[in-house]
Every structure is written in C-alpha cells, then in structure tokens.
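A single protein chain has been removed from this complex, and every other one stays in its place.
This part shows chain A:
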Amino acid sequence: MKLDSMYQDVILDHYKNPHGRGLRDGDAEVHHVNPTCGDEITLRVKYDGTTIEDVSYEGQGCSISQASASVLNELLVGKDLAEARKIQETFLELMQSKGKIEPDDAMEEVLEDAVAFAGVSKYPARVKCALLSWMAWKDATAQALGGADAERKTA
C-alpha cells in the first residue's frame, strides 16, 4: 500500500515515542507555525561553542511533523554546527525532491532515521510538516549564534 511509503515504521515509532520532547533551557527560542494546517512548534537550542548541546521542543501537529522533530533531536544533539548544517541541507534536498531521490548509502549515512521521510516528499501538502522543526532549528540557531542567516523573525 502506498501509505506505507509515507508512514514508515520508523516514523510511527518516533511519533509514538518522541526523543527529547519537552522544553529545556536554551540560548534561543523560536515558535514556528504551518499556517495552512495549524501545526505548531516551539523549539529551543542550546550551544556549547559550536557544539549542539540540546534541542528541546514542544508542539502540536501530525505524526509527520512530530516524528520529524524527534528525529531532528536524535540526529543533531551532540553534533558540531557544520555537520548539523550538512544534515539539515541534505534533509531539505530530500524533502524537496518530489519523490525523485532514492536515498543512496551516502545519504543514509548522513540522515540515518531521517531517510524514512523520503516517501513523504511525494506528498506536497505534507512536505511542510516534515520541514517545520528543521526550519525552526535553523532559525533558532541563527538567533542563538547571531548569524547573518537569520531568515525570519519568530512568529
């Protein structure tokens, strides 16, 4: 069934047992919404130099957006910023692929559990759900580190 390509077991597992959920101390906090559907996330980042010490979050939304935040937490915490950016960019590329990218070993190595979202990229209405927490992380990081790539203000 086609649905299984979107709702991979990995995604449903993260949805039912989210990693790192809950708001903890952070250097910056952002609140992002998906205005078309009402998915919301409040996300905080904590840095130790350029190492991601914590990404904590609280939100409401569909299984895809919630699982994506959980995967983000699992993947990014403990990573150096440069590596985290590479993961974020690779995930963005995959999600914008409209189902055209079949993740190869190199991509799987970068994305780990996040490759499970490949199927979601076939559903245009759901891509934003998958990207919500990642965009929030990017924004929060820019605010925390005062980077020039602060794209938008907290909603």
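By definition in this document, a residue touches a chain if its C-beta (ideal position, glycine included) is under 8 Å from a C-beta of that chain, and two chains touch if they have at least 3 such contacts; residues count from 1.
To be clear about the criterion, contacts and distances are computed from a predicted model.
Visitor: If you had to name the missing chain as UniProt does, which of "Amino acid/amide ABC transporter ATP-binding protein 1 (HAAT family)", "Acetate CoA-transferase", "cysteine desulfurase" or "Transport permease protein" would it be?
Guide: Record says "cysteine desulfurase".
Visitor: Touching the hidden chain in the full complex, which residues of chain A are there? Just list them.
Guide: These residues touch the chain not displayed: 1-3, 6-7, 12, 36-40, 60-66, 123, 126, 129.
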